[in-house]
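Only one protein chain is missing; all other protein chains are in place.
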Amino acid sequence: MSLLELQALLPQIILALGATAILMLGAWYPSRKWILAGVGIALVAALCAGFVSPAVAEVAGLYSTGRYACFFVIVWSLLGAFSLLLSLRYAEIHDLPGSEYSSLVLFAACGMGLLSAATSLIGLFLGLEAFTLVFYVLIAFKREDPRGAEAGLKYLVMGAVATGFLAFGISLIYAASGSFHLPEAFVGLQQTAGGMRTIGLVGWALILVAIGFKVSLAPFHLWTPDVYQGAPAPVTALLATGSKGAVFAALVPLFTALGPLKADLEVILWVLAALSMLVGTLAALPQRNLKRMLAYSSVVHMGYLLTGLLVGGRVGNRALLFYLLAYSIATLGAFGVLSSFSRVDDEPQEYTDFRGLGYLHPRRSSVLAACLLSLAGIPPLVGFFAKFGIFSAALKGGYPGLALIGILTALASLYYYLSPIVVLFMQQRDARQLRRGGRHEYIVLACCFAAILLLGIYPAPLLDLLGSLLP
Amino acid sequence: MTFVSLTELPILSLILWLPLAGTLLCLLFRHSNFACRWLALLTTGAVLVLAICLFVGLPTAPGWLIREDYAWIPTFGIRYSLALDGISLLLVSLTAVLQVAAVLISWKQKEHPALFYALVLLLETGIIGVFLATDLILFYLFWELMLIPMLFLIGVWGHGNRVYAALKFFFFTLAGSLCMLLAIITLYLIHGEQSGIYSFALESLMQTQLSPGIEMLLYGGFLLAFVVKVPLFPFHTWLPDAHTEAPAAGSVDLAGLLLKTGIYGLIRFAFPLFPHAAQQSLPLLAVLALIGIFYAAWIAYVQTDVKRVVAYSSVAHMGFVILGLAAWNQLAWEGALLLMVNHGVTTGGLFILIAMLQDRTGSRDLRALGGMWKTLPFFSAFFLLFCLASLGLPGLSNFAGEILVLLGAFGRWPVFAALAAAGVIFSAAYMLRVVQGVLWGPLGQLCKIGDKDCLHEDLDRREWLLLIPLALLVVWLGIYPTTILEPLRGPISLLLQGGGLP
Amino acid sequence: MIVPFHHLLVLATLLFLLGLMAVLVRRNLIMILIGVEIMLNAAGLVLVGASALWQQIDGQVLVIFLMALTSAEVSISLAMVVYLNRRKKTVDVRAFDELRG
Partner (left out) sequence: MDSRLLLLLIILPLTGGVLNACFGCRLPRQMRALLAISSVLASFVLTLICWPLAADGGTQVTLFTWLKSSGLQADIGLFFDPLAASMTLMVTGVASLIHIYAAGYMEYEEDQARFFALLNLFVFAMLCILLADNLLLLFLGWEGVGFCSYGLIGFWYQKKENALAGRKAFIVTRIGDLFFTIALLWLFALLGTVNIAEINLRATELDPLLITPLVLLLLGGACGKSAQLPLMTWLPDAMAGPTPVSALIHAATMVTAGVYLLCRLFPLVSLSSVGMATIACIGAATALYAASCALEQREIKRVLAYSTMSQIGYMFMAVGVGSVAAAINHLLVHAFFKALLFMGAGALIHLAGGENDIFKMGGLKQKNPFLFWLFLIGILCLAGAPLTGGFFSKDAILLTAFSRGDGLSAILWGVGVFTAGLTSFYSFRLLYLVFFGDYRGDKSAHHLSPLLIWTLPLLALLGLFGGLINLPHFYGGSEMLSHWLGVAPALELPLPTEIGLLALMTLFFVAGWLPAHLFYRKYQPEAETPWRRFLLQGWRFDALYERVILQPYRFVANFCWIGGDKALIDGVIEGIGRTLLHWGGYFRQLATGQVSFYLQGFAWGLLLMLGWLLLKAVT
């Protein structure tokens, strides 16, 4: 590995080293200010990814440094920064150690950045595990909370098993094709015939299970609501957006490289997408807990994303990436509002907790409503064009069935997205005391709100940008 | 103001976005009730002035009178293109008028006034957008934009069963419009494959060659979205609930404007885009419209809630409009559009009056009301006038539209038209039942003579200001509908020729 | 290569399935984690074998990574086990079902 390659990987290195440094220094100077330092490091990494042009196109045959990768490094770094900003007050009231928390989030961002940039199966594996391990800790970070511990346990066990699947799947593919590097691995797989090819496909199936777990596709989604519910709200925000988004970001080049092999997997992916949309929607309908509802709804969104992935090509991938960003922004906003509503003793989750909050905290409630409506795909919020892109891609790519299921689930989804809004604005005000939020949370929420609205009204630049990132 | 100077300004954008600016200002000054309501009034008033300028200043020509067209999302071929012809001009004017009324009727809004006015203004942007957009996605955007403010208006400020009503309204309309979205995208893709140009512009998409089966399917998607909004039997059940539970301004907007967007969508988009399928669907539309006329009138007759009666009467009136459209001739179409405007004014007026009634008596129950002429003579006179207009008394507004529809429809569906004429009797039956229950008879159970609560105040200055223009409009449109028919003539003949656009 | 790759593959698959079975059937948290380790080791086995098959070092590199990862995972999970055990006085996963629905 040359210096040039190190320079090319600079953003990730900044994140990793920064995290380490914070961890070390935090041991000597425990303070919650380290979270702000983490924000700074994440921003530096984002800037670095944006302005320092990498000298080499690929690092060690593992990670790409192309514009696509850089873009996602920026996105995940910013996400990390936002998530840390959300955590500032949260960590304070729940007495979370600042430096550890901050460094873990940075590690996660680093891992996501690596995953999105992966060009080989090893890179994929490493990136994935880098942030999965972090999440094991983060989810159970609120030690005194039994629900946190249970959520952590579930994620840990499931994650570990998924890792097993992933590792075995990768090893089978490697055995069949003789390469980890992405185009070659599949080219090799295509050239082999008979038994080896079958082994490769089995490997693919195993990888799909692992990915299905990560992004919570039905039927691998069952952990999602439990973990969302148990994890601290800012961590859930990161989990719901980054850990899923990074996987999809990595899958885009992966599937592009897949070539004709995709035909073998088409039916499986179709079923997974359809199942995710349907199961997620149905399970979300009777939910009365906001976090669990968002969990199930994320299953639905993963179904939409998978549709985009299935369509592939420039149109499908652009739609997917746009959808991914739209989903991430809105989800971050929603969980951001949740964490800003949290108090020392409780974190509101049940709908009854939100009764009439809309007039007590109009701004944050509006942001929550906007996020939910954007997730539902109501214009003029960004979610509309995202859904529009996915549906038109599905129709264009010859998947009218998925488009139809998508439309139907979008319709049904309104029921569960509107329920919290109804509770917020259309029910009697509770006389309970105010839920004050912090300044940093407001910054994040304002950014999310602005993005939801602006991208909803004028998505053209982002669409162009995404189009230019794709090959 | 001359034609030239009108077109130099981006006047369509101005008229479209002015209410949105009002929304933002309202939210900005949300702590001052005073500022908010004046802002709302000023904004709607300004829109009204602009609309009147357009109405007076523009010539009556068949084609587009003003257009605006800018690139917006080139990736998808979506453009920001607005256009105004006689039909949209009329509907925009109606919107402007009714929105001023909606603001005035909610002048004493006490609960969350800022949000209320903001939503009313936002709704205005949505509605005007629907009437102006010629890019299908832009249209869809405004189409959906109308939903959210309405959802909140009903859900937050509504009466008794408001959340149910709000959600029902939302789901019915959204179910339809998602079908339309699917159809729009499909059409866009087919057109793109045929011509190589991916565009959502109405003009381009009209050139698409479609096989009959596909055309019918896509038309079905559009049709569903629009007839739910209109609403046509059997998709009408959201309407009585929504109208009844909505606050006054909401009812006015719903009945006066939102229903019209459905009709407008039919004639501007669904029919021109799928001319053959449209022709084939006419018998179905006519039958459903006829059923609606009877069915709604019957149901209206047994309602005890005044608002519900008026709500069902809207279904019946919209049945007339659809019947007129299904007749597919100049006469019936002019009648249908005229009736649409007339219905907006009369029903809007009725809802305003019912709101005043409820303010004073706290009830809308026909069994509990009665004898209002004794205590509120001026109010009652207006109430009677609007009821008469609604039941189609010649010389008042609705008659002109209804008779044109019937005359036109008779040429194509004699039996249907004859039956529809019978609907007029039913409308007399339920409307007079309302008049009977509210105005005549002894004072209702709610007040016994000598009751202190019973000394209701008759109309105050704001209410006079609100009702007189509407009443004048009702009479004016009844005796001189030429004002409206003149600008409609050209656009309608264009639409009927199948071209639909200049 | 002395051992045919197919044999190795069969062995690894058996190992993997064994691990999976342990994961699915056992209710003891420690046992489940051991099952996971077995699955990972099956993967390692395949990787080493494939590495030999293709005459490359890449597979072995991943095995090293895998081992590092396993240790990290185990350390986290054991910490978790200790913590949970302290909390509920049990390592039976069936005890942890407060979050559901």
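When the chains are written out, they are named A, B and C in that same order, and each has its own residue count from 1.
As a working rule, a contact is a pair of C-beta atoms (placed from the backbone, for glycine too) under 8 Å apart; a residue touches a chain by one contact, two chains touch by 3 or more.
Bear in mind that the values here come from a model prediction, so they are computed numbers and not experimental data.
Participant: Quick one: which of B:Val47, B:Leu182 or B:Ile403 touches the chain that's been left out?
Facilitator: Only one of B:Val47, B:Leu182 or B:Ile403 touches the chain omitted from view, namely B:Ile403.
Participant: Touch as defined at the start, partner being the missing chain; which of B:Leu14, B:Ile197, B:Ala418 or B:Leu465 qualifies?
Facilitator: Once the missing chain is taken into account, the touching residue is B:Ala418.
Participant: Return the single residue from A:Val215, A:Leu239, A:Val279 or A:Leu418 that touches the missing chain.
Facilitator: A:Val279
Participant: In the complete complex, which positions of subunit A touch the hidden chain?
Facilitator: 153-154, 157-158, 161-162, 165, 198, 201-202, 205-206, 208-209, 212-213, 219-223, 225-226, 264, 267-268, 279, 281-287, 412, 415
Participant: Extract the touching residues of subunit C with respect to the undisplayed chain.
Facilitator: Contacting residues on subunit C, toward the hidden partner: 20, 23-24, 27, 32, 93-94, 96-101.
Participant: Counting contacts across the full complex, list the positions on subunit B that touch the omitted chain.
Facilitator: Per the touch rule, subunit B residues meeting the hidden chain are 172, 234, 237, 240, 295, 298-299, 301-303, 329-331, 334-335, 371, 373-374, 377, 381, 388, 393-395, 399-400, 403-404, 406-408, 410-411, 414, 417-418, 421-422, 424-425, 428-429, 432-433, 436, 439-442, 479-482, 485, 489.
Note that only the chains that are shown with their structure count from here on.
Participant: Using CA atoms only, can you tell me which chain is the most central one in this structure?
Facilitator: So the chain sitting closest to the middle is A.
Participant: Can you check how far apart subunit B and subunit C are, centre to centre, with Cα atoms defining each centre and the answer in Å?
Facilitator: A distance of 65 Å separates the two centres.
Participant: From the C-alpha centre of subunit A to that of subunit B, how far is it in Å?
Facilitator: Each chain's C-alpha centroid was found; their separation is 43 Å.
Participant: Starting from the mean Cα coordinates of subunit A and subunit C, work out the distance between those two points in Å.
Facilitator: That pair's centroid distance is 25 Å.
Participant: If you look at subunit A, which of its residues touch at least two other chains?
Facilitator: In subunit A, nothing touches at least two other chains.
Participant: Per the contact definition, I'd like the list of subunit C residues that touch subunit A in the complex.
Facilitator: 5, 9, 12, 16, 19-20, 23, 29, 32-33, 35-36, 39-40, 42-44, 46-47, 49-50, 53-54, 56, 58-59, 61-62, 65-66, 69, 72-73, 76-77, 80, 83-84, 87, 93, 96-101
Participant: Quick one: in the complex, what on subunit A touches subunit B?
Facilitator: 318, 359, 362, 373, 378-380, 384-385, 388-389, 391-392, 395-396, 403-404, 407, 410-411, 414-415, 418, 422, 425-427, 458-460, 463-464, 467
Participant: For subunit A, which residues count as touching subunit C in their complex?
Facilitator: Subunit A reaches subunit C through residues 122, 125-126, 129, 133, 136-137, 140, 143, 146-147, 149-154, 156-157, 160-161, 163-165, 167-168, 170-172, 174-175, 178-180, 199, 225-226, 229-230, 289, 292.
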